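Reviewing the structure listed below.
Note that this complex is displayed minus one protein chain, with the remaining chains in position.
Letters A, B and C mark the chains in the order given here, with residues in each chain numbered from 1 onward.
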Amino acid sequence: MKLLLTGFEPFGGETINPAQEALALVSDRIGALEIIKRILPVAFGTSIAEVRAALREHRPDAVLCVGQAGGRMEVTPERVALNLNDARIPDNKGNQPVDEPVFADGPAAYFTTLPLREMVAAIHAAGLPARVSNTAGLFVCNHVMYGVLYHLAHELPGAIGGFMHVPYAPEQAVRQSAPQPSMSKNDIARAIAAAISAIERHLTARR
Amino acid sequence: MKLLLTGFEPFGGETINPAQEALALVSDRIGALEIIKRILPVAFGTSIAEVRAALREHRPDAVLCVGQAGGRMEVTPERVALNLNDARIPDNKGNQPVDEPVFADGPAAYFTTLPLREMVAAIHAAGLPARVSNTAGLFVCNHVMYGVLYHLAHELPGAIGGFMHVPYAPEQAVRQSAPQPSMSKNDIARAIAAAISAIERHLTARR
Amino acid sequence: MKLLLTGFEPFGGETINPAQEALALVSDRIGALEIIKRILPVAFGTSIAEVRAALREHRPDAVLCVGQAGGRMEVTPERVALNLNDARIPDNKGNQPVDEPVFADGPAAYFTTLPLREMVAAIHAAGLPARVSNTAGLFVCNHVMYGVLYHLAHELPGAIGGFMHVPYAPEQAVRQSAPQPSMSKNDIARAIAAAISAIERHLTARR
Partner (left out) sequence: MKLLLTGFEPFGGETINPAQEALALVSDRIGALEIIKRILPVAFGTSIAEVRAALREHRPDAVLCVGQAGGRMEVTPERVALNLNDARIPDNKGNQPVDEPVFADGPAAYFTTLPLREMVAAIHAAGLPARVSNTAGLFVCNHVMYGVLYHLAHELPGAIGGFMHVPYAPEQAVRQSAPQPSMSKNDIARAIAAAISAIERHLTARR
């Protein structure tokens, strides 16, 4: 089985992205899953185009996209993606959509098809804080999550997919003007691996 | 030269104390400093008695006490200790003093004699978030910081001393009902070592 | 024209609900709008049944439901309601659904049809803090918001509707163990009136 694991390049003035850094630390195989990694641009449109190309190339059984959520204290698997782009800051290509749908022909929202509670339990079992989040924001993270679920629904209906936000890395917290929570890159990588293990068990059990 | 490094046993319903866990990961020698470690009880009175016994036994050049501050996002060297015990919860021996002085014959406060800004800069250089704190609370942490500075003033006036708070470890954050910031034990240990390096440079420079 | 304005009874151990208290302070007429007020039970199912009965009785042009969001610092008009009930605490009838749809035949989400940005701007113009929220939670507030938008879509497709969360009242913050933000009942009532004025201008302009 295959899992497509995506991170993002840095954005919003940051020089690193903890999702990108942590991805490099995640093994290429977890249980029965081959892990295929992609780093996506923080850009409306092209981010979804790149993840769709990877879906078509690899036809994975599961997709886990990971992104930075500055200010969060825990790893937060996301419950839902909204059909709305509404950016408070420009993306890395200078685009800043306001109240636009991700796909004009899509539903208002997609719920994740990943096993949320099992992922949280697995991260807890690894000794790391995690909680289900009910909002992925309306920037490129939500955009990619919606795009993945839209394309899975249309092109790979048997596959499951979703998104997980991670805190700042400590070196990012150093550079913020106000105190910010953070999590070490090693721990973020361990949380991602724990979540993937839960996904692997879920896929194996439903066979 | 010698540095006395203290941590605390767990308290307040926790099963670990990140200061205690991190101390075990700190080297026994940092630059020209021999590191002497002690774990103190979370108890008014006996905590100071134990640290005073260690001062008399080892006559260190510097003292760095480390304690847990649940809810903090950063490592926070403390600026000042107040001559006041005012506990919101009982200590590990069941004592809960209200508005009592630490030492009836002591001044209202002692400022730390550690090089605060150099310690923060050294922790930042290690890629970890840190900030000077202006309150060590009024529980056993402040109590020990005041006691150390009181006894150094009376018995080892050439030595320097102070306190540093550290966040929850991630496994503690897992067990809180609300989201809490945390820092890995490895990173806490690295922050302590970085702070001690700054102290070592300060001691070496003033010789 | 008519606007149905709903609040809630107290829940979660509170003795008051700031939405209920503030509703009593809102005028019965704002511009061209007659204001019809209802206090809903904090209960899955019956809350929607009661609001549906009011929709059928009064056939309003707009619906604004207001609820308490302890911990929020601002008045927060909600962008979206999810088709999911997932309660961390029991409702006032002891029910605590986990991952159940609000309506099995409904879409994953409804976006509000109220003029969000105009509402926020009107509250700001009244000197009060406000911000669009992207999550109404998954308790009875989201449940009612979803139910209103579902029933408006089916029975009153020309009407607009949505939800607005408000902070704790100060007297509630007094009784919490940790510091909590709050807003005076007078100011909450002023924020509701400002939001309704924005809705009234929106309804008038589209005629």
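In this section, a residue touches a chain if its C-beta (ideal position, glycine included) is under 8 Å from a C-beta of that chain, and two chains touch if they have at least 3 such contacts.
Because the structure is predicted, anything quoted here is derived from the model rather than measured.
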Among shown chains, those touching the left-out chain: B, C
Touch criterion as defined above, residue of B:Ala54, B:Val75, B:Val102 or B:Leu138 at the omitted chain: B:Leu138
Where the missing chain touches subunit C, by residue: 72-74, 124, 127-131, 170-171, 173-174, 176, 179-184, 186-187
Hidden partner interface residues of subunit B, rising order: 79-80, 82, 84, 107-111, 134-135, 137-138
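Basically, only the chains that are shown with their structure count from here on.
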Length of the shortest touching-chain route, subunit B through to subunit C: 2
Farthest chain relative to subunit A (centres taken as mean CA coordinates): B
Central chain (distance from its CA mean to the mean of all protein CA atoms): A
Centre-to-centre distance between subunit C and subunit B (centres being mean Cα positions), rounded to whole Å: 48
Mean-CA-position distance for subunit C and subunit A (Å): 31
Subunit A-subunit B separation of Cα centroids, rounded to whole Å: 38
Subunit B residues counted as touching two or more neighbouring chains: none
